[in-house]
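Accompanying notes for the structure given below.
Up next is chain A:
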Amino acid sequence: MPKLKIEDLEKIREQVKRTTALREGSGFRAKVNVHMGTCGIAAGARTIMNAFIKELETRDVHDVLLTNSGCAGLCSQEPMVTIEIAGQAPVKYVNLTEKKAQEIFEKHVLGGTIVKEYALGIGSEKTDY
Partner candidate 1 sequence: MVNLTIDGKQIQVEESATILQAAKKAEAKIPTLCYHPVVEPYAACRVCMVEVSLKGKADLVTSCNTKVQEGMDVQTNSERALRARRLNVEMLLARAPAAEPLRQIAKELGIKKTRFAVKDPEEKCILCGLCVRACEQIVGASAISFIERGTERKVSTPFGEPSEACIGCTACAYFCPTGAITCEDKYGRKVIHEEMYLGPTTAIRVPSRQAVPMVPFIDKEACIHFKTGECKICAKVCDREAVNYEMDDTLRDLEVGSIILASGFKPFDARRIPAYGYGRFPNIITAMEFERLVNASGPTGGKVLMANGEEPKAVGIIHCVGSRDENYNAYCSRVCCMYSLKFAHLLGEKTKATIYDFYVDMRCFGKGYEEFYHRLLKEGTKFIRGRVSEINDLALTEKEEGKLIIRVEDTLIGTVRRIPVDMAILAVGLEPSVDHNQLAKKFNISCSQDTFFLERHPKLAPVSSFTDGIFLAGTCQGPKDIPDTVAQAGAAVSEALALADAGKVELEPITAEIDDELCSGCQICVGLCPFTSITYDKDKGISVINDALCKGCGTCVAACPSGASQQKHFRDAQIFAEIEGILLV
Partner candidate 2 sequence: MAEKAKDKTYRLHLMVCAGTGCVSNHSYEIKEALEKEIKKHGLENEVTVVPTGCNGFCERGPILVVQPGNIFYQQLAVKDVPHLVEEHFLKGRLVSKFMYTPPEEKKPVPVLNDIPFFKKQVLIALRNRGLIDPEKIDESIARDGYKALVKALTEMTPDKIITEITLSGLRGRGGAGFPTGLKWQLVRNAASSNGGGKYIVCNGDEGDPGAFMDRSILEADPHAVIEGMVIGAKAIGATAGFVYVRNEYPLAVQRLSIALDQARDYGLLGSDILGTGFDFDIQIKRGAGAFVCGEETALMASIEGRLGEPRPRPPYPAQSGLWGKPTCINNVETWANVPMIINRGAKWYAGIGTETSKGTKVFSLVGKINNTGLVEVPMGISLREIIYDIGGGIPGGKAFKAVQTGGPSGGCIPREKIDLPIDYESLTEAGSMMGSGGMVIMDQDTCMVDIARYFLSFTHEESCGKCTPCREGTKAMLDILTRITAGKGTEEDIGLLQDLALSIKDSALCGLGKTAPNPVLTTLRYFRDEYEAHIRTKKCPAHVCRQLNIYTINPETCVKVGRGCDVCRRNCASDAITGQKNEAHVIDRAKCIKCGVCFDVCNFGAVKVD
């Protein structure tokens, strides 16, 4: 392996930080919570989860926490996600597809505008985290 220069060290730091940052547990701008109860998984929550992971990767975003939780109780409208921008009330989206998820990620998570047509409601209960 070629010896590192100071710039290389900085590069490694930035690169690895992206993948390990979520171990720090704080300092996230937004949280995406995919509901993955049995009902959610059956309705395709895994596809939604993968879509978000892909978004995070391709767009090189690392200040967004992606997590999962159990059934939200509204099994008929799965797959569901709850998006919580730091300091704002959480928003629940229902009946998602991969495409919808991408749109929500772009507009809401990155852009800060709620995608009203997919949203179930604003407010409601907070998650444990």
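Keep in mind how these were chosen: all candidates are chains of the complex that A comes from, given by their letters.
The definition used in the following text is that contacts are C-beta pairs under 8 Å (C-beta built on N, C-alpha and C of every residue); 3 or more make two chains touch, one makes a residue touch a chain; residues count from 1.
Because the structure is a prediction, the values reported are computed rather than measured.
Chemist: All of 1 or 2 belong to the same complex as chain A; which of them touches it?
Modeler: Result for chain A: touching candidate is 2.
Chemist: Given the complex with candidate 2, which residues does chain A contribute to the contact?
Modeler: Chain A reaches candidate 2 through residues 1-6, 9, 12-13, 15-20, 22-25, 28, 35-38, 41, 49-50, 53, 56-57, 62, 65-70, 128-129.
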